[in-house]
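So, chain A:
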Amino acid sequence: MSIALYRTASLPRPLIFGGAILAASLLLAIFPSVFAPYDPNAFDYAALLQGPSTAHLMGTDNFGRDVLSRVIHAYTIDMQIAVFATVFPFLIGTVIGALVGYVGGISETIFGRIVDAVITFPFLVLVIAIVSILGPGLLNMYIAVGVVGWVFYARIIAAEVKVQKRLDYADAGRAMGYTHMRIIFRHLLPNAITPAVVYWMTDMALAILLGSSLGYLGLGAQPPAAEWGVQIADGKNFMATAWWISVFPGLAIVLTGLGFSLTGDGLAEVLRTKK
Partner candidate 1 sequence: MRAVLDVRNLTTRFSTPTGALVAVNDVSFSLREREILGLVGESGSGKSVTLRSLIRLLPSIASQSGEVIWQGHDILKMSPKEVRAVRGGQISMIFQEPTTALNPVLPIGLQIDENLRAHTTLSHRERLNRARELMDLVGIPEAARRLAEYPHQFSGGMKQRAMIAIALASNPRLLLADEPTTALDVTIQDQILKLILDLRDELAMSVIFVTHDLGVVAATCDRMAVMYAGRIVETGTIADVFARPMHAYTRGLLGSVPRVGTERSPLMSIEGTPPGLSSIPRGCAFHPRCDFATNVCRVSQPVTETVEPEHDVACHNSLAVLEAGSPVQ
Partner candidate 2 sequence: MPLASFILRRLLQLIPTLIFILIVVFVLVRLLPGDPTSAILGDRALDADVERINRELGLDRSLLVQFGVFVESVFTGDLGRSISLKVPVTELIAQRLPITMLLTAMAALIALVMAVPLAFWAALQRGRAADAVIRGAFQIGLSMPVFYIGLILLTVFGAKLGWFPVGGYGDGFIEHVHHLFLPALTLAFSLSAIIMRNLRSAIIGVVDAEYVQFARAKGISSRLILLRHVLRNALISTVALFGLSIGTLLGGAVITETVFAVPGAGRLMVDSIYGRDYPVVQGLTIALAVLVSVTFLLTDLFQAWLDPRVAR
């Protein structure tokens, strides 16, 4: 017990706060029905556009749906977006970045051009364009983000692997007769991956922003699904009279984004001092 307390105390504060927010978010995402007081999609024509009250803590929308229940159920979709929109770019980018950083030469030149091109296109515009061609929906959004997103991870990993490659232990690995793949993935990568992991946290926050933006534009999660961006879009015409429909889902976005950013900052701090 005392050991556990001591270790908690030595963690950076952003990591504790961020981690707590994320843990709570995950809990809500996995067991929304346990926490939501109502069915998120149940219409209640007797309680349309009601302000926050003890019966409906965050009020009801124009169909009489309980806003709190919808915000809670939206955790399932939005946390899923945070993970799925980033994990594939992370994996693909890590592999490609490690190869590019290790091989260098012409692959590095080509990769440099690709990076130049990708940062030249406004990311959101590109994603919107791809989603529009593939058709709206979450799966197509993951594909669109994946097409572009891996580049950022690959760039970080490539730079890091390039540094690690020059260190002695990589030479030692070669001298031992290990295969290139073994050197890259067993020896270089574990040492090179920390900045990418830190970026991953920031990227999950960005993914939630992107996912809700697409939801707002009607290109992401489709109504009547409970998703924060969709909810905000649902309430936008009632902002002047029933602000709660849009404002509470927005706060959920801010809080979750904050959770990821703080975790990222805290993680960066821990990993930096560990080095």
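The candidate set was assembled so that all candidates are chains of the complex that A comes from, given by their letters.
By our rule, a contact is a pair of C-beta atoms (placed from the backbone, for glycine too) under 8 Å apart; a residue touches a chain by one contact, two chains touch by 3 or more; residues count from 1.
Because the structure is predicted, anything quoted here is derived from the model rather than measured.
Chemist: If you had to name the candidate from 1 or 2 that touches chain A in this complex, which would it be?
Modeler: 2
Chemist: Which bits of chain A are touching candidate 2 when the two form their complex?
Modeler: Chain A residues touching candidate 2: 113, 116-117, 119-126, 128-130, 132-135, 205, 209, 212-213, 216-217, 229, 232, 236, 239-240, 243, 246-247, 250, 253-258, 261-262.
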